[in-house]
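Every protein chain except one is present and positioned as in the full complex.
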Amino acid sequence: MTAAAPRPTPGRRRTRRALAIATGLVLAVALVNVLFGGGLATAQEDTGEAADDGLLQRGAQIFGAQCALCHGENGRGLPVDGPDGGPPLIGVGPASVDFMIRTGRMPLDNANERMRHREQQMSDQDRRAVVAYVTSLAPGEGPGIPDIDGWEEADLSRGLELFTTHCAACHGPTAAGIAVGQRDISSNLDIATPLEIAEAIRSGPGVMPAFNDEILPEDDVEAIVAWVRDLRERDSPGGLALGRSGPVSEGFIAWALGLGLLMIVMYLLGEKADEDGDDHGRA
Amino acid sequence: MTTTDEPRHRSALDDVARWLDDRLRLAEGSRRYWRKAFPAHWSFLIGEVALFSLVVLLFTGTFLAFFYVPDTRLVVYDGPYVPLQGQEISAAFDSTLRLSFEVRGGLVMRQIHHWAALVFVAAITVHMLRVFFTGAFRRPRELNWVIGVLLLLLAFGAGFTGYSLPDDLLSGTGLRIGYSVLLGIPFVGPLIGFIGLGGEYPGTDVLGRLHILHVMLLPAGLIGLVTAHLVILVRQKHTQKPSRKATNDNVVGEPLFPHQTLTSLALFAFTIAVLALLGGLFEINPVWLYGPYEPFQVFAPAQPDWYMGWLEGMLRLWPNWEFTVLGLTIPSTFLPGVILPGLIFTVVGAWPWIDARWITKDHDEHHLLQRPRDVPLRTGIGVGGLVFLLSIFIAGGNDVLASNTSTGLQTITAILRVATIAVPFLIGWIAYRMARGLKENELAVTAADPTRTEPASGPPR
Partner (left out) sequence: MAEPDRFPPATPAGGQTKADRWRRQREREDRAARWAAVCFLVAIVAALSLFAVYVSGGQVQLEGLALFVAFAGVGLGIAIWVRVIVGHEEVIEERYPMRSDDAEREAFEELYEATLGEAGVGGRRRFLVRLLTGAGASLGLALLIPIRSLGPGPENDLFRTEWDAGARVVDAEGEPLRAEDISPDQVVTVFPEGATGSADSQAILVGLRTDVETDLRQPTVDGIVVYSKICTHAGCPVGLYRAAVGELLCPCHQSTFGVYNGAVVLSGPAGRPLPQLPIALDDDGYLVALGDFVEPVGPSFWNMTRGGGS
């Protein structure tokens, strides 16, 4: 507060104190969230093993309410070509279930909807419960939730190399996503969190192939995550990046802005003669 | 020589001019061309933009060539760009990165060069369309039309070789496709491919050879043909729009000095300005994100620069027709990749003769421009052809289109296949009808108005 500021009146002082308390509360809640919410999330990523009965029960309950309609009782699946059909989930592994729920792709509101990336549709606690439950259907099978805590220290150069070898064919050189078939568009990885990227690599959601740890050991996954995250943060030294969509947008700019501007210049410089040829533009 | 009334301050320039005239007898020729008439309609300036872009390309290209290393031998990258540090990359890619990150002013030069190439071909295209739809290619200018078509071909060649030089993943993919199309030519394809690369793909000599093509042979051809283009232009004088003053026997325009000289200078400055604006503010071809070329890596979307888009699109649209007759295989790339472009360029190159023989049936000399409506059939064919090229051009980005419109990739391709066949006829027909309608409407009016000296309906016999 500067010296020039008017002396606060008592009434104002009261509102100010209330405001301060409110702000403090919000901050405290946020802090708790950060400390415990985030901490809890990371601490319990290894859902596979240590799932207590309470969690399993809760998971079974949610599964029955929100998943079983398509994925069948106990995740046995329903014929995919039938109405409300869904693939079996026995043995898909924690990574797949966690990814699907975490990215809001599942549960769907109705069976005809297409999976898409959105807000997570249930609480973190519920997600962990469902993951634990589905995992318990076939313990030890399918890819587990990868541990990529070291991604920030991973080798970028290796990440770029691995990304171009394994990922760029579908996701594009800048991970922007592109049509990869009649109904499928590869995800733009801009919005993907490190854990989501790693889970997708392991579980291969949608039409994506899976990469097990023989093909891509944990270090390699971390390197890929590091490069994808770096891509997002990386400045464009050349100027506006035009969505980094390559020659298509470059050609558009060359015509619209390059030749477009020059056409305007030409129009102003030259004669805009009518039939008689004596209307002399700016002159 | 100077006969101005007011004495002008004598400058060193006068001395130089006199010195040169003492030796080269320049005064007479200079006097003849000093006030040469330039019809000043703005659309006549498009060709100049192409010329000025070429000048920018030559200058920026020279700068780049001082740093570029046309060598596929591997080096370990140790420059400032972290994501590639320690990787084994070709010396060519290494030098491209050095240009981009270490040479001061290098990146802006690279970007201006690339943008100038895109604008260069765009300006040629628009210039060509102007010449086409105004009938400026008619006798006596057939030769300059053909030179123009050859210039466009050379521009394609220069663009494609330039796109291939950085040896990043995108440029290598483009080269791979070009090589495969060549390989598919019956009888000689494999030989041409092997001779071109110095062995089996990817070869070791290809960058050096593309480099020589890109910095020596193609620019020499471009400069030579541009010179011929301009000499012929001066010799034949400009075409002009018909008016009360402008007839088939004169040229009405602004004098070379000072008007045209200053106008061209201004346009030159603006061309550089716009290219610098693009080069400074818009990132183009960020090869450092694509990474070095490895024959087994690829990414989608992989597009060529825009002017190759129609060729790429044709490859994407063409059905998978592949025949083997008596042990002779015609690969599915041969028709869309070799025959069709060859056919298109032949028709375009031969257009002045096609036009005279079958469309206007007019073999006389013309210096007055037509309007699209004056020759409806030509206009219809031109518009149809343009729509065809546009359609296959769009097909070159079918994956980008599918992503941005959330339409199925195969659906888009199927739609474009039909559109490429049907829409050109439809739009061409509409253009033809419109031109005819305009012409017929006008005939009634112009019958009473003798200003239009150019007969719209055939030559006087």
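All chains are identified by letter, namely A and B, in their written order; residue positions are counted from 1 within each chain.
Going forward, a contact is a pair of C-beta atoms (placed from the backbone, for glycine too) under 8 Å apart; a residue touches a chain by one contact, two chains touch by 3 or more.
Note that the structure is a prediction, hence the values are computed from the model and not measured.
When the full complex is examined, the chain removed from view is found to touch A, B. When the whole complex is considered, the residue among B:47, B:83 or B:184 that touches the unshown chain is B:184. Looking at B:47, B:135, B:159 or B:253, the residue that reaches the missing chain in the full complex is B:253. Considering the full assembly, A:211 is the residue among A:63, A:151 or A:211 that touches the omitted chain. Touching the omitted chain from chain B are residues 35-37, 104-105, 107-108, 111-112, 140, 173, 176-177, 179-181, 183-187, 189-191, 193-203, 205, 209, 236-237, 245, 248-255, 258-259, 262-263, 265-270, 272-274, 276-281, 294-302, 312, 315-322, 324, 327-333, 336-337, 365, 367, 398-399, 409-410, 413.
Interface residues of chain A with the unshown chain, by the touch rule above, are 165, 168-170, 178, 180-181, 184, 204, 206-212, 214-215, 237-239, 265, 268-269, 280-283.
Criterion: only the chains that are shown with their structure count from here on.
Chain B has its Cα centroid 42 Å from the Cα centroid of chain A. Of all residues in chain B, those touching chain A in their complex are 40-46, 49, 82-87, 100-101, 107, 111, 114-115, 118-119, 122-123, 126, 169-170, 241-246, 252, 263, 266-267, 270-271, 274-275, 277-278, 280-286, 289-291, 294, 296-306, 309, 397, 399-400, 402-403, 406, 408-411, 451-452.
Those residues of chain A whose C-beta lies close enough to touch chain B in the complex are 156-157, 159-161, 164-165, 168-170, 172-174, 177-183, 185, 227, 230-231, 234, 236-242, 244-248, 250-251, 253-255, 257-259, 261-263, 265-273, 275-277, 281.
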